[in-house]
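Sharing a structure below in structure tokens format, with a few things to ask.
One chain of protein is taken out of this complex; the other chains stay put.
In this document, chain identifiers A and B correspond to the written order of the chains, with residue numbering beginning at 1 in each.
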Amino acid sequence: MTPSIETAGLTMRYGTAPALADVSFSLSGPKICGLLGRNGSGKTTLLSVLAGYLRQSAGTVLVDGEPVFENATATGKVCLVRGTGDASSPRVSVRDLIDFAGRLRPTWDAGYAAKLLEMFAVPLNRTPKTLSHGKQCALGVTMGLASRAPVTIFDESYLGLDAPSRYAFYDALLADVLAHPRMVIIATHLIEEVGTLFEDVLIVHDGRLLLHDDADTLRAAGTAVTGDATLVDSFTLGLDVLNEKTLGRTKSATVYGPLDDRRQAQARQVGLDLGPIALQDLFVHLTSGGSR
Amino acid sequence: MSGRNRWPTLGILLTAHLTFTLVLWLVLGIVSAVTTAGLWWFGNVDESIWHNVATQVPRWFLMGLGIDAISTYLRLNVAHGRTRGDFLRQLWPYFVGLAVSAALLQTIGYLVEGGVYAAAGWSHDLPSAALFGNANDFAGIFATYTLFLLLWTIAGALVSAAFSRSVLTGLSTIPLALLIISPGEILLGPTGFLGIGNVLSGVGGSTVVGVGWGVVAAVVGCAAIWGIARDTPLRPKVA
Partner (left out) sequence: MFDDRSPIYRQIADRIEAEVLSGALTGDEQVMSTNKYAAFHRINPATVNKAFQQLVDDGVLYKRRGIGMFVHPQARQALRARLRKSFFADVVDPMVERARALGIELPDLVERITQQASEEER
């Protein structure tokens, strides 16, 4: 199964304000991707358009080469879980909701769903309205996992789970993706926790796609240059500096972009300390402030 | 794919709603029986109690089912990768199936009451004029209630679909919704709903007008639902 997603010039306007502007990217093959972005950056809008929940104002969205909106061939391949899930209704029992899923999704695995609900301790005969937020999230996450949809998207859906449940989710996700390869997109704020699962990372900022890169490449993309302030300034001249912190005469600057061996040697010679930048910090620095 | 899987939404909707309808009908039957017993105890029984119950209550319930069909199940469908078009195409047979089943229950009510009244020696008169002249015209009762309840279900679904787009769209469809249920005032006679029946009483109990307008209203209602829900956005639920 090699599902693919392709968007070109994707734009979404609510009134005059653009929620998404000219977003173009493509993803293909079974993999786990991370979608990062601040609140209000357009993450949920982008994912909603990918799933056919919304129709875009302009541009194209293709799943396996087919336009998505109101196209059963494409939408049938996508399962989007937003928050506690749209495949849930406050007054319908969990058992019935699971039954509906089985009837509406051809790829649904009922046995797997039952196992997951047991693992998360979600009672079958209650309605979502009577469940705690954590259990509602567990139900949503179960819907996504058991759907076995070729493109499965979790939009901050597991954030309501407590830490042990979150780790149980990551383990279940990884185990299932290994046994049944599919494309999984995870939109998250908990980058530190789930970052090791990502193969690709997309960052959305102010409705635009800021970058799309391999996760490991991004982990090497930033460097913290620390030392005497004047030395740091002259070293970072001409480089892409994302962030600077000063304490007395010491300055630490976050530089974006690879530093070749020559530059690294130069830094050591001058007595500057070079350190790595975690993915989460890189994200924070790239998306702080307004549009760049 | 098996036949059952070709119309999954229809199956889901009918299973969910018919159970409720049956329960409601039983409750109404009990209410009617208790009222009749009370009347018999304190006074005399000379007309159909069931008719009063049947004309006033079930329509609201079916309107509620129409609302629920859209507000709950449309989202569920799209969330499971189905299209709105696919859902709407299964909505029409659902409307008909629901209306027919509910009308059947209504008719059974008249039948049962008729039997009880005959045994007790009471006259089974209709307290108000409807297109069916008497409480024994079971075919007429069934047909009239089918169209009547169908219109109320469609009106509920229409308003629900409109409000799920925006409050403005919702409010602006209310006049249309009223127009769709208005033929009911001819079909069942004035039922005291917003005084529409009084306005229409000039038309009299014309079968042609009642049924003709009713059918047109049903079609227009469905077309409006199609137009509104065809590409309605699914906005994130507020937690």
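A few comments on the model shown:
Assume a residue touches a chain if its C-beta (ideal position, glycine included) is under 8 Å from a C-beta of that chain, and two chains touch if they have at least 3 such contacts.
Here the structure is a predicted model, which means the values were calculated and not measured.
Of the chains on view, those touched by the hidden chain across the whole complex are A. Note on the undisplayed chain: of the listed residues A:31, A:95, A:180 or A:263, the one touching it is A:31. Checked against the full complex, the one of A:9, A:123 or A:276 touching the unshown chain is A:276. For chain A, the list of residues touching the undisplayed chain reads 31-32, 167, 170-171, 174-175, 177-178, 191-192, 195-199, 215-217, 219-220, 268, 271, 276-280.
Following the convention adopted for this analysis, only the chains that are shown with their structure count from here on.
In whole angstrom, the spacing between the mean C-alpha positions of chain A and chain B is 46.
Residue ranges of chain A in contact with chain B, taken from their complex: 44, 48, 52-55, 69-72, 75-80, 82-87, 89, 91-92, 96-97, 100-101, 103-105, 133, 147, 149. The residues of chain B lying in touch with chain A in their complex are 5, 8-9, 11-12, 16, 72, 75-86, 230-231, 233-237, 239.
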